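All protein chains of the complex are present and in place, except for one that has been dropped.
Here is chain A:
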Amino acid sequence: MNKEEIIEALKTIVEPYSEEVSALAHIDENTDFINDLKINSANLVDIVLDIEEKFNIEIDNDSMAKMLTVKATTEIIVQKLEAHAG
């Protein structure tokens, strides 16, 4: 799965948590979950659960704390997928 495909999958995952229609439509690497998508910080743990399920990976607490933007999240997903494959 390449970066673009991961971002596309992430978009589907975060959609229910955000009411920012325009920010959602223009989601890219620089999108910040809290500042741009106005996602309730309590819901970040739910997004991580959805990501774990979608990509069949496990995300540790340290990685979770970093997952505040699309860029950081994508990097962590790539990393976990690679570790998984290896």
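Following the convention adopted for this analysis, a contact is a pair of C-beta atoms (placed from the backbone, for glycine too) under 8 Å apart; a residue touches a chain by one contact, two chains touch by 3 or more; residues count from 1.
Here is the rule we go by: contacts and distances are computed from a predicted model.
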| item | value |
| --- | --- |
| Listed names "Dehydrogenase", "Peptide ABC transporter substrate-binding protein", "3-oxoacyl-[acyl-carrier-protein] synthase 1" or "Ion-translocating oxidoreductase complex subunit G", matching UniProt entry of the absent chain | "3-oxoacyl-[acyl-carrier-protein] synthase 1" |
| Touch residues of chain A, complete complex, unshown partner | 16-17, 42-43, 45-46, 49 |
